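Heads up, one of the protein chains got dropped from this complex, but the rest are sitting where they should.
Here is chain A:
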């Protein structure tokens, strides 16, 4: 900080500000901890100094420089107006404000996360619709199937011959006018999906890095009492009842903090330690066992499912509803097993409640990701190799059904978990009280739904649009349920660390898993012979290699071919890139370690 003691310090400040670029100067002035009047004064002095400097530099500024300066100012004003209009689009600002006001920042973070995921789906839907679906409409084949209402649930029937699924897209080069501009559907499909995933990867990587750098706190240096008192009062809460509740909670926590036995110095006898370890091992074995059992069940059920497909397209009610069995079972497993996990968690006695939460979340993630994994294995190994006409459309339909049933179960979960629980808690069993909004479980549901959507993009390009609508509805249902049925959370959530872990979970098992599935599909699997944009090729990627071969015959595009051969498909380049990344990471780790040692030394000096 620069505290302005004396006129000389101010003169120096003005001088240094005047020599910065416009953006830096504005940021520096905004950051100054002075009153508005003082900041305005300094700003005016700096502007005078700048005009003085430019005048000293070369007499009267020429017309050209004046024009440029005027242009720079109006450009900046235009940029501000543009960003303002984007800000106007901030949807749900009032809703988020109300939620934060009554329930605090931790519950608000769930809704902010949901809104953030919505952006991914919106972006995907827009680019898929513009680059893949709209051209397809120009070359569409007529749909001979009839529409019965059941298609909305099963995704089969009428929808099979629509733009919803991979199988409908043509492999031809579309051109409206003879010898006019043509549109290669194969390349469009693979490049649209590819570029979308690259952009998602970069966005997730940068968000994760930003959260990690801002929020990663060494747990040993966390001072519980001080920060509880001075750093955690939530200024967002502006509802009288909520404020009173938060004050009561803080009162309880402080009282507990004063009277508790120091938890780290609990002396256990050897027998008790062995017992605790045995209980932990048993709990982990039980959870992993249940996850494996669930996966096996899903696997055999899905093999059964495939036989149903292969039997033919009988459009009667029985076979259509039989297709819904697999998604319903998967969603039931995903809903009920977490209750078992949290019961297990109560059985084990953890040292801190934070450990309990993290262990439960890890177990849930293992369950959900292994179910998704086994389904992917089934799709990629069994369905793709089966004798069906169009396996990609079958996979797309499966994913559509899973997404839909998961959405319905999410709404049901809200109904039972919050509405009925409130009724029970206020009338029949009053000691239970109002339910709390279960942030962990809800965020994991979102991550699971988003994983399914990402996997489904390749097989059903409009799936993100459906998921977008689902997320919209979930937002409003959750918000209404929260306001009517729930009470503000009692324990203090370390919101920032939680959000970091959730984004990390979104990136690490979820997105990277999706990338590997898509990678295997594009590089290894043989597309179906009779449908889709890649029919007849040996793999989806073959479209790109064939295109590169065509480009080789044109001299104007030799650079594209060079980039392809030497950068994208050469192993040496990736080897060099990985080595470079590893070296940079190692250097950063060493710098961080060095800084930590420095901090410890300085701390010691201060204390002495």
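The definition used in the following text is that contacts are C-beta pairs under 8 Å (C-beta built on N, C-alpha and C of every residue); 3 or more make two chains touch, one makes a residue touch a chain; residues count from 1.
The rule we apply is simple: contacts and distances are computed from a predicted model.
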| item | value |
| --- | --- |
| Protein name (UniProt record) of the chain left out of view, among "Large ribosomal subunit protein uL15m", "CIB3 protein", "Aladin WD repeat nucleoporin" or "Fructose-bisphosphate aldolase" | "CIB3 protein" |
| Residue of A:140, A:250, A:288 or A:551 touching the missing chain in the full complex | A:250 |
| Residue of A:147, A:206, A:233 or A:523 touching the missing chain in the full complex | A:233 |
| Chain not shown, touching residues in chain A | 1, 26, 29-31, 33, 35-37, 39-40, 43-44, 74, 77-78, 80-81, 83-84, 87-88, 93, 96-97, 100-101, 105, 109, 214-218, 221-227, 229-240, 243-244, 247-248, 250-251, 254-255, 257-258, 494-497, 603, 606-607 |
